[in-house]
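The structure appears below as structure tokens.
Every protein chain of the complex appears in place save one, which is left out.
Note that the chains take the letters A and B in the order they are written out, and that residue 1 is the start of every chain.
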Amino acid sequence: MYRGILMRLSQAVPVLLIFAVMVFMLMHLLPGDPALAIAGPEASAEAVEVIREQLGLNRPILVQLLEWFSHLAVGNFGESLMLKQSVVSAVVERLPVTLSLSLVSLVITLPAGILLGVVAAYWRSSWIDASVMVVALLGVSLPGFWVGLLSVLFFSVHLGWFPPSGYAPLDETGLVAWLASLIQPAVVLALFQIGFLARITRSAMLDVLDQDFIRTARAKGVDEWTTLAKHAFRNTLIPVVTVLGITLSLLIGGSVVIEQVFALPGIGRLIVQGIMNRDYPLVQGTMLLFGFAFVVINILVDIIYTLVDPRVRYG
Amino acid sequence: MGEAVLLASGEAIAARRRFRVLRKLLHHRSFMIGFIVVAVMVVAALAAPLTGIDPDGMRFRARFRPPQGAFLFGTDQFGRDLLTRTLYGAQLSLWIGLSVAVLSGVFGAAIGVLSAQYRQLDSPLMRVMDALMAAPAILLAIGLGAALGPQTHSVIIALAVAYIPRTARIVRSSALVTRELEFIEAAQVSGASSVRIMFRHLLPNAAGPLLVQSTFVFAYAILAEAALSFLGIGPPPPAPSWGNIIAEGRSYAVQAWWIMLFPGFAISLAALGMNLLGDGLRDVLDPRLKVES
Partner (left out) sequence: MAAADNTTPLLAVDDLTVRFRTDEGWMTAVDRVSLAVGEGEALGIVGESGSGKSVTALSILRLHAAATTRMPTGRIMYGGRDMLGLSTREMRTIRGGEIAMIFQDPMSSLNPVLTIADQIGESLRLHQGLDQATARRRAVELLELVRIPDAARRVDEYPHRLSGGMRQRVMIAIAIACRPKLLIADEPTTALDVTIQAQILDLLRDLQTELGMSVILITHDMGVIAEFARRVMVMYAGRVVETSPVSALFRRPVHPYTDGLLAAIPKLDVDVRRLPAIPGSIPDPTAVIPGCRYSPRCPIVEETCRREAPELLAAGPEREARCPPRVAALAVERVA
């Protein structure tokens, strides 16, 4: 098992290296001169030149790249220009917000998506199936940010149930306020994932229900509920786990937009601010941290996979 | 005789198969609903000039008109007609969606087939695809879109790049399966070039999954473009992109809810139509992933 994980990690190294180079190149394409942006429009040409010198922007791009890598090697992800703060500390500051949002959203998504898919598959071709599929289809078709805006209009402005925006930290304001600040964005964020997961689960479940071993279970005299919960469900989880990585990717991607709608000071908002302010070290560093996070997530998904499917075990 | 007869009958079978696929599609409920929705959207987009109103034309006396009478969708903070803007927005969105679907389809197919055919290309190409998938697609598109500047074509390129990896993977796995089939070996033995094998065998056999994937990419692209515009990384204002209209209407949401309501419906409807179309195509063309309607 450990060897398998080590192997996966070693495969991830070239991927991360390529990703790092791509992020670096990407940010050097950014329009506008970062030095000019930092110095401000009134700065003299000399002042801009000094900043350029400080940032090393006047050196060849390859030298800059190597320097960046050597910093990365010691865990230095760079300094944000606009925040005058290290990227790592900026990310760490905002991490609780994004993690809280993702976690609450995932806690809603997983049971709802899987349950809807199973229910639809079990009553296939019935009105239950049809309604679940319409809901799932709406989930993957409605733009989250728009649903979020409408939701704020209705639940926060009209009904006054939830705060329209902002984040209430768990350790300062308590559980209720924390949840109240997150429930709306988390549900909106979950809609797409629920739709996606329900559709995947349904087709996986339909496949499993057609398998011979389901017939074997019935021939043994196993009741419908046990057939479904014990024999079919665990097999359904196998393909569902394989898309868990994609689900998490969609979740994090969606949170970038949703944080913007609900003014949640998370990592997504940090990245968008960085882009708006041409704070390329910040964007570079944050993107790279995202990449690392995803490599780790995908390895975790692989490990979960081996727990669910006895046929795949690391040697 | 042999060959000619075989070829002729092979073509007849292919033609009959195409006919059967068409007939199945015509009887597929979600495909037909999706088809009608998308067709209506296309017609509406093309009919945009028929309103006879300039989408960017400002009329300060007609600001914030609720939807009624002459302004079916109401007007915005500059008195621009929202119906006209939403219709022109459809042109923009469908154009972006189509371009992204085609570009990611073409490049994804090329990368997928190349890595299946040339073993030495497989590993480097796939590592690059993995790297592109290391960040969520929308995040990659945000970064790329920002880097390329707020323009329609940078949105197209950003989204296409973001969706290439998955398409490439799908085409590659289909092509790898095809390569194992006997007739490829026969073709190789009879001296067919790699190019011929790729174009005559690997690509046509991946066409079904490719078309299905591209249809879904179309739907994702419409949603993602709206999100990018909303974040200010889309086609620059005053372009009547749906995301832009919503972003602009956001500040007036309480007084003039209609500004952001109708473009949102339009986005939903377009994505819904493409998703239904994709579901139908998948059921008919890709029986492995059969999802009964």
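Rule of thumb we're sticking to: a contact is a pair of C-beta atoms (placed from the backbone, for glycine too) under 8 Å apart; a residue touches a chain by one contact, two chains touch by 3 or more.
These numbers were taken from a predicted model, which means no experiment stands behind them.
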| item | value |
| --- | --- |
| Visible contact partners (per top-of-document touch definition) of the missing chain | A |
| Touch with the omitted chain, as defined above, among A:R59, A:H158 or A:R234 | A:R234 |
| Selected residue (touches chain absent from view) among A:E46, A:D171 or A:D212 | A:D212 |
| Those residues of chain A which, in the complete complex, touch the missing chain | 125, 211-213, 215-224, 230-231, 234-235, 238, 308-311 |
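Just so it is clear, only the chains that are shown with their structure count from here on.
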| item | value |
| --- | --- |
| Distance between the centres, which are taken as Cα means, of chain B and chain A, whole angstrom | 22 |
| Of chain B, residues touching chain A in the complex | 127-128, 130-139, 142-144, 146-149, 219, 223, 226-227, 230-233, 246, 250, 253-254, 257, 260-261, 263-264, 267-268, 271-272, 275-276, 279, 289-292 |
| Complex interface listing, chain A residues touching chain B | 14-16, 18-19, 22-23, 26-27, 29-31, 124-125, 137-138, 140-147, 149-150, 152-153, 157, 199, 202-203, 206, 249-250, 252-254, 256-257, 260, 271-272, 275-276, 283, 287, 290-291, 294-295 |
